[in-house]
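With one protein chain withheld, the remaining protein chains of the complex are depicted in position.
Now for subunit A:
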Amino acid sequence: MPGKLKAKIVAGRHLPIMDRASDLTDAFVEVKFGNTTFKTDVYPKSLNPQWNSEWFKFEVDDEDLQDEPLQITVLDHDTYSANDAIGKVYIDIDPLLCSEAATVISGWLPIYDTIHGIRGEINVLVKVDLFNDLNRFRQSSCGVKFFCTTSIPRCYRAVMVHGFVEELVVNEDPEYQWIDRIRTPRASNEARQRLIFLMSGELQRKIGLKVLEMGGNAVVGYLQCFDLEGESGLVVRAIGTACTLEKISSTLPATATHPSNSSPSKDMKDSPQAAPSTLGCRSTHSSPVHSASSRLSQGFSVSVPTLLFAGMGSGGSAGKEAGPLKALLRQQTQSALEQREYPFFPLTAFPPGFLLHVGGVVSARSVKLLDRIHNPDEPETRDAWWEEIRQEIKSHAKALGCQAVVGYSESTSICEEVCILSASGTAAILSSRFMQDGPLDTEHRFEEVVSPGCGFCHIPYDELNIPFPAQLTYCYCCRRYKVPDVLFTTIDLPTEANVTGKGCLIQARLCRTKKKAQGEGNATVISNLLPFLEYELHTQLMNKLKLRGMNALFGLRIQISIGETMLLGLASATGVYLTALPSPGGIQIAGKTPSDITYEQHISNMQKKINDTIAKNKELYEINPPEVVEEIIGSPIPEPRQRSRLFRSQSESSDEVSELDLSHGKKDAFVLEIDDTDAVEDIHALLTDFPTPAGFYSCNTEIMPGIQNWTSAIQMFTSVRVFRLNASLTSQGLNKIFSDLCENLLKSLYFKLRSMVPCCLCHLNFTVAIPEDELIQVAVTAVAMSFDKEQLLENGKQSGEKTLIKAITENDEQLQFNLELNAETPSPNPLSSPKGLSEVGSHLSARALSVDYSSFADRCSSWIEQLKLKAHTIRRGSVKTTSSMEKASPLPEGRSRSLRSNRSYSGSSVAVVKMTPLSFIPGAKIIKYLGIINMFFIRETTSLREEGGVSGFLHTFIAEVFAMVRAHVAALGGNAVVSYSMKECVFMENPNKNQAQCLINVSGDAVIFVRESELESTSVQTQSATTHTSNGAEGT
């Protein structure tokens, strides 16, 4: 009996009128967990009932605690007929299961009905008493922390990065079960919501098990996705990076002695894995190693050859040897990574020194035919599919001379029975110092040589054996290693990178018609089209990149969507000018038939236009690469060829000032042949891109190079557009429409957010879909952040991002120190699990047990915290104080409370909750992560016109989803959601029947942040307080 869940229903407000006669409601509440249900009394005739119920107690397995949501149903009592449901609240209690996350859920939560939307609010209190049964830890993985953030969370330090974790569970979709024909839409929606809740919980628990097995205590970059395969079922899958994280506290030395505990994973293997869950959904996988022998039961499967988007140019070049050090390094890290089946990391930002070299983007796609998942217990086909793709990615990375893939993500697009599985990432070489093998001295020496600003640009592959045509030059920063001419990546711009000027969002958009087909024929058609689509997207990206005078792409995300009669491709990335890379050549237009004079004229006009645009863009994005003259004197240029090249570009740009930057060597110029109709289109596409209005910048990465002084004004938003194509169009016509759709959407965003100027739209995340034939849906989620224009004014008040970066580097210093320690202690596992606890000292665990049973706050204490606790109590000169730790008022808790009370004074009784897709909040410090928010909602209507048509319906729904996310975060005690994303927004309509349905899935990390200004003012007091209370704080 490892857990007791307690819930108390306090009150309701703003309830809908359920009894027309009295204009009132007789409300009562059902509280359900698993198969146990409790009821409150009926509170008669009120729209603001005060139930003030007793504590409802559920005694449950921790496995169920992880899988099941707490389900609260508000009903209207009716003496004569059946009670009417007002709505429901699902509460994910997972945040309460982790010692470092939230301790209580308390607050007003919206009551939600899938037909009517939000119908009032309910005030609840939920707590969990978790008993640490030390012999358990079999099926449950309580205590593993989950983060959606794709970097090391701000108040943690990465002790170890273990690697890739993945899992998927499948089930039948209730919407497609026979029973759906006879039940109400509400019942069907609720069955679906509940099932997905259960599946998410189960998935998370299983991932957690894998993490524990690997010796980690957290998952970073947790990405969970749904595949609504229709008739064939429902797949929930997730990937993440297993890490061992440690909370950064001011009392550092506690970590100095690492326990040499025996690995808990060993015990894990001995334990029986069987115990099938009592829930509807199952998956066979309990270990990260898959049986490779799983046969494909599918009739059809096509793997699509994919391009390596690494760099591009017109030929290779000979150069200096990369040096033996690099080879040595590769060998060492190779061995560390080769032990892993998939050396993949869904992270997009890394602790400094982790990312050594970046090869380029690797991606793989495959087209599959879906058929019904016959046995949900054996989702082997789905697993085998992903395994294929991952193998392909792995081999692509190898071809680039890399052992790891970072910024890794997986996605699907489904149309009828055809499914495209896609995976992409960035091939890279990583430092082994975060890996289990432990750091090596040689590597450290090697790293010292490389400057952090350009090191990651240096090619990881053997230049004599380049896997693709690339033009290599010596790094423009250090002049010692080779760099490619263009670099594409899926990761965020490393904070330490040297960048010239500012960046901008670059999108390639493509729409292709295809014939209607069925089954295998359809799959063949699609798989034949895919390579062309990818090639064209790549060309467009490259053109647009050059048009902006930039040489690298970050955060590249290519989405391909399939419909009955068309394919959509959308590639988004943030273009920057990396100082280390050579200046890009211009774009040159050439005609094949130079006889005609008017034609020549036409070409030169176009050429001029392009040149003008490039020049304008360079000015706009402040791209003035530093002149290389001094460097030529200062740094050793080893090769004459290189020198001549440099001289040329330099001399030309100084001699012919009027001649625009095409002058960067005709040799480098990207030639477009105008006779090619595709090229004409490309050029048009290039020139029709709408320039961002003055005062605006945009990117799809976390931060914008060149902008640092963010103000605290942020605005997260979601915008959705659906476009109907009425006529049969050519591919070109479609292309134009699709491109205009995206451009117009951006224009609207700029207009909407004009009051925030100067501002930057960060993390612009576009998703496209073809919900129906002739419909294109584009959804954007991003955050607009204002910044101070005057860089000079910034001196006095330190801006948010700058201090954040500073904080990171400070952490890094601590981290380095810690790493050295790590190197000395052979066992790299300071795993903070109660498992470890039992093995270290009986006196400690015995005490911990008593604490666990007596005090809720100290449940699930980790070994390190116990140590600190002990130190703390000793310092206090009393051993009995453990249970009184609660009274010691844990600092973050105390602060959050005071924050909330402050807010309530400001006139509004509703706490403000910030939301952002980024991992940080400008001008603020995240002091606590409360757990992940992962919510799934369905909304349906049969009175579409009355609700304001499709736009009115979706507008309300999205606003409601935001409101529910905010309310749940506030109930956890948080004041912000970071790394927020809307991963699914499936919209279906039937205007003839006046009906519409929409599914939305959102996720993020609930956090408590404190404004830096507040922090500074109180820092003196808290500093001293922290040393005393932080220990206690972590115990809660």
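Going forward, a contact is a pair of C-beta atoms (placed from the backbone, for glycine too) under 8 Å apart; a residue touches a chain by one contact, two chains touch by 3 or more; residues count from 1.
The definition used in the following text is that contacts and distances are computed from a predicted model.
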Protein name, per the UniProt record, of whichever chain is missing from view ("Acidic fibroblast growth factor intracellular-binding protein B-like", "Auxin-responsive protein", "Integrator complex subunit 14" or "dolichyl-diphosphooligosaccharide--protein glycotransferase"): "Acidic fibroblast growth factor intracellular-binding protein B-like"
Hidden partner chain, touching residue among A:718, A:765 or A:786: A:718
Touch with the omitted chain, as defined above, among A:100, A:121, A:388 or A:536: A:121
Sole residue of A:52, A:518 or A:951 that reaches the chain not shown, by the stated touch rule: A:951
Contact residue for the chain not shown (choose from A:5, A:785 or A:963): A:963
Contacts of subunit A with the absent chain, listed as residue ranges: 13-14, 108, 110, 118, 121, 693-694, 715-727, 737, 744, 747-755, 775, 777, 906-910, 912-915, 948, 950-952, 954-956, 958-960, 962-963, 966-967, 987
